[in-house]
Each structure stands twice: as structure tokens, then as C-alpha cells.
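What you see is the complex with one protein chain gone and the rest in place.
The first chain written gets the first letter, and so on, giving A and B; residue counts start at 1 in each chain.
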Amino acid sequence: MIRLEKRKEPSKLWRIANPFLAVALTMLAGGIMFAMLGKDPFVAIRLIFFDPIFSETFASYSRPQLLIKSAPLILIAVGLAIGFKANVWNIGAEGQYIMGALFGAGVALAFFPAPGWYIFPLMVLAGAFGGFLWAMIPAILKTRFNTNEILVSLLLVYVAERILAAMALGLMRNPDQPGFPGSRDLRRYEAAYNSELIANTGMHWGVVAAIIAVIFAYVMMTRHMLGFHIQLAGQAPRAARFGGVSPARLVIICLGISGALAGLAGMFEVSGPGGQVRIEFASGYGFTAIIVAFLGRLHPIGIVLAGLLLGLTYIGGELSQMMLQLPGAAIQVFQGMLLFFLLALDFQTNYRIRLTQGAHA
Amino acid sequence: MILGSINPAVLLAALMVAATPILLAAIGELVVEKSGVLNLGVEGMMIMGACVGFIVAVNTGSPFIGFVGAALGGMALSLLFALLTQALMTNQVASGLALTLFGLGLTALLGQRYVGITPPRTPKLDLGLLSDIPFLGRALFTHDIVVYLTIALVGAVWWFLKYSRAGMILRAVGENHDAAHALGYHVKRVRVLAIMFGGACAGLGGAYLSLIRVPQWTEGMTVGAGWIALALVVFASWRPWRAMAGAYLFGGVVVLQLNLQAAGVRIPVEYLSMSPYLITILVLVIISSGKGRSLNAPGSLNKPFHASS
Partner (left out) sequence: MHATLLQLDGLSKSYPGVRANDDVSFAIGEGQIHALLGENGAGKSTLVKMIYGLVRPDAGQMTLRGAPFAPAQPSEARQSGVAMVFQHFSLFDALDVAENVALGMENPPPLRDLAARIRTVSEEYGLPLDPSRLVGELSAGERQRVEIVRCLLQDPKLLIMDEPTSVLTPQEVDILFRTLRKLSSEGTAILYISHKLEEIRALCDEATILRGGRKIATCDPREKSARELAELMVGQLLNPPERPARAMGDVLLEVEALSLKSNNPFGTSLKDISFQLRAGEVLGIAGVAGNGQDELLLMLSGELRAPSHQVRLRGQPVGHLGPNGRRGLGVVAAPEERLGHAAAPDMSLTENALLSASGRKRLEQGGFIDWGKTETFAREIITRFDVRTPGPHVLARALSGGNLQKFVIGREIELDPDVIIVNQPTWGVDASAAATIRQALLDLAGKGAGVLVISQDLDELLEVADSFAALNEGRLSKARPAKGLTVEEIGLMMGGAHDMHVAHEVTS
């Protein structure tokens, strides 16, 4: 008979090995899925995981895409992970991402067509502020009325999506092209354009922000009392109170940080790769970032690796859609499976499997 | 002038239809939470039911078999959750989210060839004279059978939890799993069964959307109904009849909002259509801000159970 036995200390080996195992298992299960869809699994897996970087035909286009897709994922996931560590479950990053984009674009459109070096920094501030503000709704409701932040932050995604649609069709619509939904193209407005910093690398200001956020989060979580208190509150809330931590303050801080980072991600996207406020602007980065945070073990460095991997699946997904006519949803399934396998494997970190002899068990 | 163009009997009838899918999902989740498990994957199981139900109904031509398929589809996904959280002891919040993300992706894949098809019609239940009663007949007695079965299900769950021994054991497991284990009850078995029931109910709720209410299949068509069902359980303080009251209240908001859209009120559609979410948040705030712990919340909700002895 098989039984689980709790380990005295979580296994460090499995903690690090599991994400890799989960990726391997996902490739396997994904391969089976592709075969069932009538596609060659080896070709599909290669298209998703290897060709975007190594293929001579695609790499020139898709290599820069890697940073473009991964930066928002990493930026959002770093913030979410801080909250998850404290048991503050912000799962509405998608909404905060949208609001950040709207605030950032709003500043740009308000100044259009004035030149000025200060416009872009203002947009950055506005983007962060938009996400922060949207995250403060669940935060304040949680601290004042004890409302569940999971449900509120998630429900606010649907509200944000509708505000986005209203903006694209109304207030922010491009007055020069009233027949089309969507705002002016910010890529054609120099003072607001989040341009590529080094040609053909995909390096834009959002990537810089992601790197800064990762370093900032790493230092905070390992060296600073705030990081210690965040982990303490997540693991043992009563011990945290004994240590003088105010739970309400932590909720505000965690939701505030993750909201601001998600807002930044949205702002960098709308002013660069996305280019304009459109109804279809939100592409699920806020939800995929949840997978990135878990796959990266809620650790800033892990999140960088996980963010690059999932960024890769986005590009690979597009490639395989183009080359194999693989449905776009296949990549979503792929990402979902990855999270499942990771969670399932994680029991090894905390439990040991023991085979006991049937006679006594 | 605008409100005058809305017929209250039609409104009431539409309200019952709008409330049914979330009520189905909520009553299932209520039982799951009463057993001490928080399954945040309701949205994923609902869309699974919507998709599988639609596919089965289209292929068999029978909406009834479609509903059976939807229940099985939702249950299959919930078993995955049960495996993760009960056998492998994973975090319930993370597993529930994974279920939702996975369900949304999988159904987009499964259902892509079914977009734009009309499913077989589910007949209205012929209640004869009853539906000829002025006003009430139009409002209450012109529905398909699922609407009435859902109400019956709410009553059955209420009776089960309050009066049956199995229901008492389920409540005991949810209230204090260590004590239930010490008395020799099979905590995990009870919970897996509850999770499966929740999955089946969510699946049925999803199928009601794709087979009757809309009736069509589109990617991501549940648009948050599962999350609203979760909020409804909190609103109901884990009481079945209050869940029904909440669902009908919510149905009313949705229907009124749709009617206002149709009546051409001078508010952009986008703002009207966000009202159900905002009202749900508002209701959550009002319920949560009540003083003290809502005594009815299961004591072991969302706590992992591992028998150490």
C-alpha cells in the first residue's frame, strides 16, 4: 500500500527539480495532444520550444519577440509572487494591466501632439498609478470590510475589460479615423513611443523595468524586514502579529506593489508593442503571469526563467498556428497543463511516498 | 417611458432563466464548501459543461443527453481537482485557479468546430392551465424543465444538509476534519464525493448557458458566471435557500440591464454590462462587513487535511 508521509523539512532538491520535470511532462502530454489533433508531435514541440530561438528562418523575427512577450509576464509575476507569499491572492492582474494601459495612454493622448521629454515618464507614473488604483479596490474592501480579495480582484477584470471597450469606442477613439474602433497609434507619436532601445533585440523600457523589479524584489524578499514580514504573514499569520506585523498594512502593500507592476506592464505594452487602445488589447498576460509566478517558485530569479519559458510558448504558439494550423487554444491548454503538473509534482517536496507492507497497513 | 416598455411578467420569467445557471453552479459549490473544500475552479468546470454539453447535444440531437454529458464533463474536471487537493495535498487556491485556466483553454480547443452552430432545442415544459394564469402563468410557468429541477435540487440539498445523516457527516467533516477523522469518518472520501457533486452541478450550469440561455457555443462564454457563483455562496452564508434568493436577485440585475440596453437607454452598453459584476462586489462587501465571523462558514474551509496517525 502507498502512503504519504510528511517530510520533516521540505526537500530542496524537488523544489528546484519539479519545474523542470513539469515542463518535461507537459511536453510529453502536449505531444500526445498534438498527435490526437493529427499533427506530428515532434514537429510541433520543436516549433514551440526551439524554432523561435534557433531556427534560421524564424529566429530573426521571433528572437526579439521573446523579450517583448516575457517582459510583461515577468513584471506582473514578480508582483503577484510577493502577494502570494503573504497569502494575499491578487488574481485580477489582468484588470490592473488594462487600467495601467488606459492611464498611460490617457496621458499620451491628452498631450498629443505636443513634443516633450517629460511625457513618457509621466505616462510611466500614470500607468503604475492606474494599476495601483485598481488594485486598491480589493485591498481597501479587504481591510475595511473583510471582503475576499480573490473574488473582488477577479470580478474587476470583467469590469476593466468593459471600460477598455468603452474607451476604445468612445473617449479614446482616434478622431482622425472615426470609422474604426481604437485610439491613435502611439508608435507614431514620438514623445509617447516606448521604442526599441537596441535595434532588433526587443529590448524596450518594459524590459528594463522588469529587470529592475526583479532585483528590487530579490533584495526586498531576502534582505529586508518587509520581505521577512511578508513571508511570515503568509506562513503563520498569528506569529506575524506577534512579531508586530499589521495584516492590513501588508494587504495594502502587496496588492499595491502587484497592481502597480501590472499597471506598468500594461502601459509599456500599449505604448510599444501593442501600440494603441483596442478592444482586443488584453491578451491574458495577467492570468498567464499566475502560472509564471508558481512555475518560478514565487522566487524572483525563478520567475525570470519561467517568464522566458512562457513567453516562448506564446511565440511558439503563433509559429505553430502559422505553420501547422494548430489552434491557438492549444497553447492555453499547454500552459494550464504546465501548472497542473507542477502542482501535482510538488507533493514530493513536502511528502515522501512510502510503500508499506500490506500485512500491517 | 423607458421602464414602461418593459413587461414585468416577461422580466420575471427572464430573471428565472438568467438565474438558473449560476444557481446550479452555486448550489454545487455550496456543498463542496460545506465539506471544507474551496474549489475556485467553478468557472473552469462551468465552461467545460457548456462545451461538452453542447458537443454531445449537437451530435446526439438530444439536449437531455447533452446535459448528462455536461454533468460528466464538469465532474471529470472536478476529479482532477480532487486528485490534486485530496490525494496530492496541493494548495486549494492554486489548484482551483489551475482548473479554471485549464478548462478555458481545453474548451476553446474542443469547441472550435462548433462555433456558430445552433443546438437542438430544449422544449418548454407544458404545464397546461397553469401557464394560462394571467401574469403569474407567464412569469412562472413557461419554462423548460431544468428551471424547475434546479429549484427542486436546492430543496433537496437543503433537506440533505439539515436532516440526513450523510449530510450531517458532510457538515461535520467540513467543520472539524480532525475530529471527524478521530471518530472514524473518511474525510477524504466525503470530500471527493462532494467535489464530484460540485463539478456535476457546475457542468449542468454551463450547459444551461450553451444549450438554453444563449443558445450557442462561443469561446469563454461563461464570462465570469463561475466567479459570480462563488460570490453567491458567500452571500448565501452557505444556506441553500439564500443562495437561490441571491441568484434570483442577480438574475434580476442581469435581465434589467439587458432590458435597459434593448430599450435604448442613453448609457453606453459597456457600462450597463459591467453592472452585474459591480453589484456582485457590492453585495460581497455588505455581507462581509457584518460583525464577527459568519458563524455558518465551515470551520475547516480551505485547510489541508493529512491524517498523521
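Keep in mind that, in the parts below, a contact is a pair of C-beta atoms (placed from the backbone, for glycine too) under 8 Å apart; a residue touches a chain by one contact, two chains touch by 3 or more.
Just so it is clear, the model here is predicted, and its values are computed rather than measured.
Engineer: If the hidden chain were put back, which of B:P120, B:G220, B:P268 or B:G299 would touch it?
Structural biologist: In the full complex, the listed residue that touches the missing chain is B:G299.
Engineer: Among A:L232, A:V304, A:L319 or A:L338, which one touches the chain that has been omitted from the display?
Structural biologist: In the full complex, the listed residue that touches the missing chain is A:L232.
Engineer: Which of A:E5, A:D40 or A:E190 touches the chain that is not shown?
Structural biologist: A:E5
Engineer: Over the whole complex, note the residues of chain A touching the chain we left out.
Structural biologist: Missing-chain contacts on chain A: residues 5, 8-10, 223-226, 228, 231-232, 235-236, 238-244, 246, 360-361.
Engineer: Determine and list the chain B residues touching the chain excluded from the picture.
Structural biologist: 165, 168-169, 171-172, 175-176, 178-180, 182-185, 292-293, 295-296, 298-299, 309
In the analysis below, only the chains that are shown with their structure count from here on.
Engineer: Counting in whole Å, what is the centre-to-centre distance of chain A and chain B, each centre being its mean C-alpha position?
Structural biologist: A distance of 28 Å separates the two centres.
Engineer: Touching residues of chain A toward chain B in the complex: what are they?
Structural biologist: Spelled out, the residues of chain A in touch with chain B are 4, 6, 89, 91, 141, 144-148, 150-152, 154-159, 162-163, 165-166, 169-170, 287, 290-291, 294, 327-337, 339-340, 343-344, 346-347, 350-351.
Engineer: Applying the document's contact rule, which stretches of chain B touch chain A when the two form their complex?
Structural biologist: 40, 80, 83-84, 88-91, 93-95, 97-98, 101-106, 108-109, 112, 219, 223-224, 227-228, 230-231, 234, 268, 270-271, 273-274, 277-278, 280-281, 284-285, 288-289, 306, 308
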